[in-house]
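Every protein chain except one is present and positioned as in the full complex.
Presenting subunit A:
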Amino acid sequence: MTILIPRRTFLVGSATAAAAMTVGQEARAAGPVKAAWVYVGPVGDFGWSYQHDLGRKAVEAALGDKVKTSFVEKVAEGPDSERVIRQLAGVNDIVFTTSFGFMNPTERVAKQFPKVKFEQATGYKTGANFAEYNARFYQGRTVAGTLAGLLSKKGVAGYVGSVPIPEVVMGINAFTIAARKINPNFQTKVIWVNAWFDPGKEADAAKSLIDQGADFINQHTDSPAVVQTAEARGVMAVGEASNMQNFGPKAQVTSNMDDWGPYYIERIKAVIDGTWKSQSVWLGMKEGAVAMAPYGPAVTPEAAAAADKVKAAIIAGTLDPFAGPIKNQKGELKVAAGQTIADADLQKMDWYVEGVQA
């Protein structure tokens, strides 16, 4: 092992960016691998960013002094994110950017820092030193949809959508398909808040959906505001990214949880070993990246058994959430019986299935 001045003591100050230009070109110095995360929300959002930060902490716990981690929270998607990513690239070996809006900025910075590794969650571009990772959140939505079909008395669910990217659209579809397998008349009403983290708007959307007759609320936003609103209004809700039970002890039937820890540990180990390669992965329930929170009090034993069965079938690979026949909103057959939707088509999904009101 060659011994060099540990980069840890390198004061990030006036020299940062000037140094960044050169540090980026150097081979990795000995000492701990430096890994940084860029979050779109605050680490205290108790949802998406919080869960990524738990992943970061899992890395620290697993790899100890072989790694040094840091993060920047509440980074706006757009030009500000590129500046933050560049600052981090100057002093880190690997940078994880955890929102879709960071994709193009990350790609640009990755080209300027060929020796630094970059990984971006929920996008679609890759490069020599730029990897993509995502989770099959829709698998959890299928479980949630099963619960909704069995538990919703009105047969109407509300869905608080964040930004209409394929990942969110396919979640709405998976949820509705599963619910309609049980209740063929099931309807899902969608409201978009056009933000990942905006508790005020999220709560308003939930209220409006409940006023429109929904008694089961799902969400694809980052804060527990939806679960809190459901609790206050006495309807059921599905948490997102993290277990939000504390925010809705009666309301939360389950939560579509993410676990990024194992992936982050694996990737940073690869950097330490020098085996890191660019890739594009889509992890699911089988890998443990998507998991369901323990069922809440509103879940009947029968519903729990049905949901468990669906979960087990997805993990075993015997149930495909997008197996045909699937009709679109107009009632036209989009996927024939015996067919399914390929991953490549799912990743650019921009149409809704029958029963979605958006």
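Worth a mention:
Everything that follows uses one rule, which is that a contact is a pair of C-beta atoms (placed from the backbone, for glycine too) under 8 Å apart; a residue touches a chain by one contact, two chains touch by 3 or more; residues count from 1.
As a working rule, contacts and distances are computed from a predicted model.
Comparing "ABC transporter permease", "Monovalent cation/H(+) antiporter subunit G", "Hydrogenase-4 component B" or "Signal transduction histidine kinase" against the UniProt entry of the hidden chain yields the protein name "ABC transporter permease".
Among A:T126, A:N183, A:S208 or A:Q347, only A:Q347 touches the chain left out of the display. Contact with the chain that does not appear here is found for just one residue of A:E60, A:E73 or A:D204, A:E73. Considering the whole complex, the residue from A:L88, A:A110 or A:A289 that touches the absent chain is A:L88. Against the chain not displayed here, subunit A makes contact via residues 11-18, 20-21, 36, 42, 70-80, 82-84, 86-88, 91, 100-101, 104, 112, 123-124, 163-166, 169, 194, 347-350.
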